[in-house]
Each structure stands twice: as C-alpha cells, then as structure tokens.
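Structure first, then comments.
Missing here is one protein chain; the remaining ones are kept as they sit in the complex.
Every chain is named by a letter (A and B) in the order it is written, and numbering of its residues begins at 1.
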Amino acid sequence: MNKKNNKNSDILLRMENIDKNFPGVKALDGVLLTVRKGTVHALMGENGAGKSTLMKCLFGVYAKDGGKIFLEGREVSFRNSKEALENGVAMVHQELNQALKRSVMENMWLGRFPKVARFLPFTSEKKMYDETKKLLSELHINVDPRTVMAKMPVSQRQMVEIAKAVSYDSKIIVFDEPTSSLTETEVEHLFRIINMLRDRGCGIIYISHKMEEILRISDEVTVMRDGKHIATKSAKEITMDEIIRLMVGRELTNRYPEKAHEIGEEWLKVEGLTAEYTRLNDVSFTARKGEILGVAGLDGSGRTELLENIFGISARRSGKITLDGKEARNRNARESIRNGFALLTEERRATGIFGILDILENTSISSLDRYRTGLFLSKKKMRESTKWSIEAMRIKTPNQETKIRSLSGGNQQKVILGRWLLTEPEVLLLDEPTRGIDVGAKYEIYQLILDLAAKGKTVIMVSSEMPELLGVCDRIIVMSGGRKAGEVDAKTATQEEIMTLAAKYA
Amino acid sequence: MNNGGLYKNVKMTLATANFMVLVAIGLLVFCFCIAVVSAEKTSAEIADESHSIADFN
Partner (left out) sequence: MSDNSIMPQGKFSAFRELPGKDRKRILTDALFNNAMYIIIAFAIIFITIRVPAFLSLSSVVNIISLTASKLPIALGIAGCIVLTGTDISAGRAVGLTACVSASLLQIAGYPNKMFPDLGVMPLWAVFLIVIAIGAVVGLVNGFFVAKFKLHPFIVTLSTQLIIFGTILMYLMIGTNNGQTLSGLDESYTDFIRGTLFTIGGVAVPKYILYSLIITILMWIIWNKTKFGKNMFAVGSNEEAANVSGVNVFLTIVSVFILAGIMYGITGFIEGARIASSSASTGINYESDAIAACVIGGVSFVGGTGKISGVVIGVFLLQIIFVGLNFLSVSANMLYIIKGAIILAACAVDMRKYLARK
C-alpha cells in the first residue's frame, strides 16, 4: 500500500479545529479528526466527551462555531442530515428511528421511493422489493423485505438500519454503538459487513464503549476527553489500558472494583419457572444473601423473560418462588415490590424513565406510601429521599427539578436504581444495568452493585458482556433456548465455557 | 423509544412543525378578521335598515 505517497488523496474526511459552544460550556475545543479511505476509525471517549456533538456538527444537526470540514478535499458545511446523506455521509444511530409499523423495504426507501416510471408519481412496489432484496443479499442479511419492522428483533432492525445507510452509496458511514443489541454471531456479521465496506473504500467512524471490539475492528483510534482531541493512534499500537487512561485521564487499575462482600445463607429459591407466552421453560436456581448472580446467554435465550417472570410482569404458567423460606407469589409488580423485589428493566427509555418528569418524581414514584403525612404527600420527605438517592448513587445533576431526559444514560440508570433502593428491596433484578453507559459510569455502577451485595442484598444481573459478568458476579447461570443450560463459578469459568453452555439448546 | 402519547410515532422536522404552527395561527387570524369584518357589515346593514325604516316613518 503506497499510503505514504498518496497521503493527501487518501484522506476521505478531515475535521479541523472544530469548536462548538453551548451556554456555559465549551462542548468542542479545537477537535481534529481525519478518516482515511478504506479504514475503520474508532472514536472513543466517555459520555460528555463530545463524540456525539462532533458527529452532530458533521451532519449539520449542530452548526459549528469554528473550524472546517473537508470531504474528499472539498470543504463542506451541511445544513441538515438530508444534505449530509446526499453528499455521501450516513449514520447508523444508536436509537433507531424507524417506522415500526411499516415493512423493511418501506423503511429502506423512506423519502425516495422508486417510481414506476420517471415522470409518474406512483411507487413501484416491485422495484422497491427487488432493490431491497439485492441490497440485503449483498450484505448477507437474510430478511424478507416485506417483513413488518415491529415483528423483528432489535438486532435485525439494526441490520436493516445498516443496510439503509449503505444504500445511500455513502463514502463515510458513522456507526453509533452498533453492537449494543447484537448477539455474538450478529456482531461477527456486522464486522463482515464493515470489512466489505472497508474494501470498497468507505471510511467508517465507529463509536463504541466495547474495548475488545474496537481493537479488533479498527485501524485507527481517536480518543476525546472534555471536548478536546486527546490522541489519535494506530489500533495496532495502542492497548486497552492506554485507551482507558486517555479517556478517563487517570489510571484505572481495575475495570472492576474489588469484591469484598461475604456471601450468606440461601435466600431466594426459584423452582420450575415456566412462562405462559414466552419460551421460558422449567428454570430453577437458588441465590444467596449478599450474592451477585449473573445471567448469561444469547439474545432470545430467555434472560429478560426470566427476570420479568420472577418480578411478575410476565404471565407465569407454573413455578414457585421462595424468599427467606416464605413463598412469594409475585403476581404483579406491586406484589413483587411488597415482597422485596425490584426490577431494573432492559430498556430504560422505553420502560424505565418517565422522560417528561423530573428527578424528584422519577425517584419517588415507587415509594410514595412512605411520604404520606395524613392524607397527603409531604414534599419535604420526598425531597429528602431524593437527596439521599442523588448522593448515594452519585448522580450528576444541577438540582432535583431537572428533567430526567436531559441526563446522560448512566445518570438516568442511577436515578432508576435509586428509585428502587428507596423501596428497600432484598432482591434486585438488573437487566443490562450498564448498557450504553461509558466506562467511568460503568465502574460506579459496579461499585454500587458490590455495595448492595455487601449490605446483604441479593443481586441477579443479566448482561451480554461476558467480561462484565466474570468481573462482577460470584456465580453465573447460563440460559439457552428458554431453559437453564448450566451454572458456573465466576472466579474459575472461561468465556468459552459460557458460550458452549449458551449454545446448548439454542 | 421516546414517549409521546398521541405524538409517539410522529416524525417531523422542526421546520415543518414551525410551518404548521404558522399556518394554523394564520388560519385563526384569518377567521377572526372575517368574523370582525362580517360583524361590521351586519351592524352597518342594521344601521342602514334602521335608516330606511326611519325614512318610511
């Protein structure tokens, strides 16, 4: 590769000295990003580091206050994402903006439906189908273009989103947390697609918190912190520790905190849990006081279903739950809470937060009975409890009246966790507690989980990140095809062991 | 996904939304003006009528 000779013609995208100001905060300060043809460039940084702001400036969602952007040597300044798309810059979003009730092909061609003939305003369904099918097969995505989006799992929808971005013949494609909802096999598929795009000469910007993936797939890595460009290095020359150090600005000796809690007696017993409408079938396990039990498995193996069933928000056909020797029927959420259970759901935006309400309301909603004085609620008591939650969870927020949707993902998650702790639960069911959260906040949440265990709570944690399970949990049960495939000790188990079990009934 | 009750599945740019508000407000102002003008006409007509009736007497 004569990269050195053709250095300048090699550069696909160059963002130079980008500044962006918001009232009171300099979100971007002289940021530099160069993406070469046929490379994958990883963009890393904690939440608030400025990654998404930088991308929004590229796409024209924000107007930059300083600096220049060059696309293939030509200076550009897009006024909106449509203009960006038309000029060959596409983005696969983390939160999918899809028309769920419509089919795959309609979503693909939204806004540019292929016409029957050039001058006729009628959409050609056949053309739409053929084009879509062609695109999907090129990328080895096995989906029928007529399938309604809502009927597909999130991972497949994400594949469609990727295909859509590719269909615009984009030269620059930005992937924002693309693997957060994908299984290991799907991640491989995604990487194959990215490699294909790379060979075609596209420039890929890959934003993710998953270190292992970044080092595997990228050619270059740029780290940002506090709105500034910190470093750009070749992926071959940089290590995970160094990335973390650059991101966080200090040594993070351990990704996972020290485990110092003691494990007590058997506390929770689940026997023969079978769901009415999902695959969950005859799952049994026990958990001890002060134990952190992980739940591993592939997407669709029944992990979320297991938690939802224990908590009672999913119809149960048979099974028995016993806590501290007493049966807990958990027929609905309210009863489960009374019995000492708590559930942190998988998708906080969809089923966790009350977006339009503030932190005070989001925190106190599950424990309202405790704030009664006479007939009415005491605002004073609610504020006190919220204050406790904010301090205990180390939530970063100017005040209690801030709307929760303006907080970062990590802080939102902490608010929900604080909400649950105010109900004084004994068993905490956590479904992907650190999904979409940056390294620094992840560490804080691990610390909180360990503190809970140290206080004698039982934590059951579902996660798709095996290193996380192995690093935080004491024991891990592995789900497969709706059944319990096995159990391993987190101290001695390997990722391969867990993967093998996960594939048992798949 | 975002929760928006009735507007949950609405995809619209801010520009379009602004335009929508302008059109709606414009319609309202238009109707108001018509209302005022037609009201004046009516009172003018009534004034006219009472004039002509007065003539008869």
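Keep this in mind: a contact is a pair of C-beta atoms (placed from the backbone, for glycine too) under 8 Å apart; a residue touches a chain by one contact, two chains touch by 3 or more.
All of these numbers come straight from a predicted model, not from anything done at the bench.
Novice: Among A:407, A:430, A:448 or A:462, which residue is in touch with the absent chain?
Specialist: Answer from the full complex: A:407 touches the omitted chain.
Novice: Quick one: say which of A:17, A:81, A:397 or A:423 touches the chain that got left out.
Specialist: A:423
Novice: Please identify, in ascending order, the residues of subunit B that touch the omitted chain?
Specialist: 2-7, 10, 12, 14, 17-18, 20-21, 23-25, 27-29, 31-32, 34-36, 38-40, 42-43
Novice: List the residues of subunit A that touch the chain left out of this view.
Specialist: Spelled out for subunit A, the touching residues are 21-25, 27, 47-48, 51-53, 63, 65, 94, 176-177, 207, 311, 313, 333-334, 337, 343, 345, 350-357, 361, 364-366, 368-369, 372, 375-377, 398, 405-410, 419, 423, 436.
Definition applied: only the chains that are shown with their structure count from here on.
Novice: Measure off the straight-line distance from the CA centroid of subunit A to the CA centroid of subunit B, and report it in whole Å.
Specialist: 49
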